[in-house]
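A protein chain is absent from this complex, but the other protein chains hold their places.
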Amino acid sequence: MTEETLRDLIGRVKRGSLSRRGFVKRVAALGLTAPMATQLLAVTGAAPAAAQSVPAYAPARRGGGALRILYWQASTLLNPHFAVGTTNQDSSRVFYEPLAGWATDGTLHPILAAEIPSVENGGLSPDGRSVTWKLKRGVKWHDGQDFSADDVVFTAEYSRNPAVGATTSGSYQGLNVVKVDDHTVRVEFERPTPFWADAFVATAGVIIPRHLFANFNGPNSRDAPTNLRPVGTGAYRFVSFAPGDTLRAEANPNYHLPNRPFFDTVEIKGGGDAVSAARAVLQTADFDYAWNLQVEDEILQRLEATGRGRVNIVEGGNVEFIQLNTTDPNVEVNGERSSITTQHPAFRDPAVRQAMALLVDRESISRFIYGRGGPATPNFLNNPPRFRSPNMRMEFNVARANEILDRAGWARGQGGIRQKDGVRLRFVFQTSVNAPRQRTQQIIRQAAQRAGIEIELKTVTASVFFSSDVANPDTFTKFYADMQMYTTTMTQADPQRFMNQYVSWEISSRANSWQGRNVVRWRNEEYDRIFREAEGELDPVKRAALFIRMNDLIVGSNHIIPIVQRPLVSASLNNLRPVLSAWDSTMWLLSDWWREA
Amino acid sequence: MVSLCVLGFLVLAVLIGPLVWTVPIDEIDFSKRLQGPSWEHPLGTDDLGQDLLARILYGGRISLAVGFAAMAVAILVGVIVGAIAGMAGGRVDAALMWLTDLFLSLPELPLLLLIIYLFRDSLVGIVGPEMGVFILIVLIIGGFRWMPVARLVRAQFFSLREKEFVEAARALGATRTRLVMVHILPNSLGPVLVAATIDIAAAIIAESTLSFLGLGFPPDIPTWGRLLFDAKDNLDFAPHWAIFPGLAIFLTVLSINFVGDGLRDAFDPRRVK
Partner (left out) sequence: MTSYLIRRLLLMIPSILGISVVLFAVLAMAPGDPFEELATNPAVPPEVRANLRASLGLDDPIHVRYVNWLFAMLRGDWGFSFVSRIPVDDLILQRLPVTIAVIGASQLLALLVALPVGIYAATRPYSIFDQIANTLAFVGFSLPTFFTGLLLILLFSIHLDWFPFVYRTQLDSTGWQWWWDQFRQSIMPVTVLGLFQGAALVRFVRSAVLDVIRLDHVTTARAKGIPERAVITRHVVRNAMIPVVTLVALQMPIIFGGAIVTEQIFRVPGIGSLLISAVLSNDTPVIMAVTFVFACLVILFNLIADLLYGWLDPRISYR
């Protein structure tokens, strides 16, 4: 389907000569999925940008008793702008709120904003250089003070102050925040910014009270008493906190939405392991909700069979994938292994890469290991649906892999291992210590063996593998191995930050202390060019097409092999109605959680 | 005698077993997942459909070797340090006990990570991957378990060297070495034997913990401790997966204990009849 046809159809919807349902039908006939179609409508302004993506809130009263939540990692601090990792972001989100959050279909949902800015309501400037947020009126902090535009402006100042050391500072660079009036704020960008919903949105965007943090906007930031006794605008207010153990909260009687919150108290208990967390909800019903159950699905299904609770699967953009090194990890150039000046002796041959992709049995890995927690995928960029490429295929075929290698001249030698020009197909395959990953490693190793490729498995403890420690050779960004596997996370409903993992200026090397995001060290001029184009492209349809092309380029090179998507898996009791999102914190809409009688 | 037979049987089984039971240890068969014992798979299968008997036999070689070697390291170091400290006293004693205290208070995890980081590559380079990992594991487990032995032996020495029979031997002009080797050491071995048996079990289990730090053997090598750990989450659905490796460890510990008791009784001149 051409861009022309799409535009024509969207135009007809806007003018009212085609119903939305009719649009979805026609587009579906052209090979696009229904979610993709609705999103296209939404982003082009033909449908409300804040679609009805959040389930209706039913309770007519409060007083729902206690809500007990179990995290197998415990939170350690409650300042959202210091949060390192999801657990801390989640627990501070119980008290603090952003202007808007991301619903699970990738659309924005207003929280402290009165409405979502759009071109139509004048919130977005057509040149993509500013966003104007209208704030909700009558919102009060837990200590009774009024919430206003000053708090929003202060949050940006606080976060980007280098002396504070906020982990969210990346979201407040290259922009200017102006207070228009007490309930209006304008964000001005240095350059046209198609993805404007970063500052003040979701995890990085929670607003903190100026009157409590103003004296701690500097090197003394860690001394702020509010770091451990949060005062926010959220549906629940602070009761007590033991770092690394339990967080308690109670209903905020002055919350800014009617009939909310439902529960009287909230308790978040941390620690332990994922399997027993699942047991505590699904088997014994001691807790209402258990977070992030990275457990083999077979176990979850058996626990679910008890009938007390169910498993929630929320699809996002996280993907578990394999990287085939483009550089040679065994050659040292000026003291640097996997140096960009080298080429991998085996993987530089596209035939070897193609064969490797054919040897990964994604269907079985998905079915027998990850189950519902990991649908097999041929794509690196999977969500939101409008960015999902229809062009990639996945196949598991040992015979074809053998054929391709034979044809490329890799002949079986000693011990049945293929070789060519003195290069043997013997690879070191590393990943972090994690049960499903070790299972996957074994499955891939066995298939490779049948194709005359020997794989040596290596595991590194997660705290080392994912560290940015320059001195350690086992970190994933150093990539001193032939192959490696991990999950890369997509934290926003926009792929720009996600797809910069393959641009040449992000290549991880000693020069940038291995901080570059392009770990596989792949270089492609076309990719670089398209990425630059997408950065400034304001037309959402064109932009989506550019990202799909990027996905096809990197996946088509076979230097990366996507395996499974990693949706967020959690467990809840049958009568609990949580509102979850893959693009935002678990607690993003805790105000709307309730329990059926 | 029975215990010797059991121990001998275990050792033979893991040595010869893989030659007799030739089912491959890593044959993945999804159609046979988590099956209980059957003629085809006498001990059942795990969640990838791999044969557990083959895996237990193969893994047993490593587990037993690690268990015995690490125990030997721990006991040897412990007895030597404890004997020297107990005999010499004074400054030597203070210095050795400082060392013991130091080892007791070192946090294991960061130290392990440091050791992997510092030594793995060089050791693997010298003696090859399997042997390198084996030596490293044995030294680490042994290196973390000798301290109680040292303190026990030292305490025994303190008490024994003042006993009448030692005094008598000393008065008769026995040399220091002879005093230690003939009179004191044999009498202080009671707790050492107990420690030895506990250390074997502890070493087999500790090996599995190490592989979770990426320090142990590669994840596809089914040592007993590893099997037990992998099986734990399926305990209520597939108990056979956990029971057999657990039983193997238990039988090893049991038989070694009885062998130890037998040895002690056999060599004790004042044996209670």
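We just call them A and B in the order they show up, numbering each chain from 1.
Here is the rule we go by: a residue touches a chain if its C-beta (ideal position, glycine included) is under 8 Å from a C-beta of that chain, and two chains touch if they have at least 3 such contacts.
What you see is a predicted model, and the numbers here were worked out from it, not measured in a lab.
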Decide which residue listed in B:Ile25, B:Leu53, B:Leu113 or B:Val259 touches the omitted chain of the complex.
-> B:Leu113
For chain B, which residues touch the unseen chain?
-> 89-90, 94, 97-98, 100-102, 104-107, 109-111, 113-114, 117-118, 147-148, 151-152, 155-156, 158-159, 162-165, 187, 190-191, 193-195, 197-198, 201-202, 205, 208, 225, 228-229, 232, 235-236, 242, 246, 249-250, 252-254, 257, 268, 270-272
Spell out the interface residues on chain A facing the chain that's missing from view.
-> 70, 74, 76-77, 79, 82, 84-86, 162, 165-171, 173, 204, 219, 222, 227-228, 240, 242-246, 248, 269-273, 276, 279-280, 283-284, 286-287, 462-464, 466-469, 471-472, 474-475, 477, 486, 488-489, 491-492, 497-498, 500-501, 512-513, 515, 517
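Note that in this section only the chains that are shown with their structure count from here on.
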Which residues of chain B touch chain A in the complex?
-> 26-28, 30, 33-34, 47-48, 113, 117, 121, 129, 211-215, 218-220, 230, 233-234, 236-237
Contact residues on chain A for chain B in the complex?
-> 275, 295-296, 298-299, 302, 364, 367-368, 433, 435, 438-439, 441-443, 445-446, 456-461, 463-465, 472-474
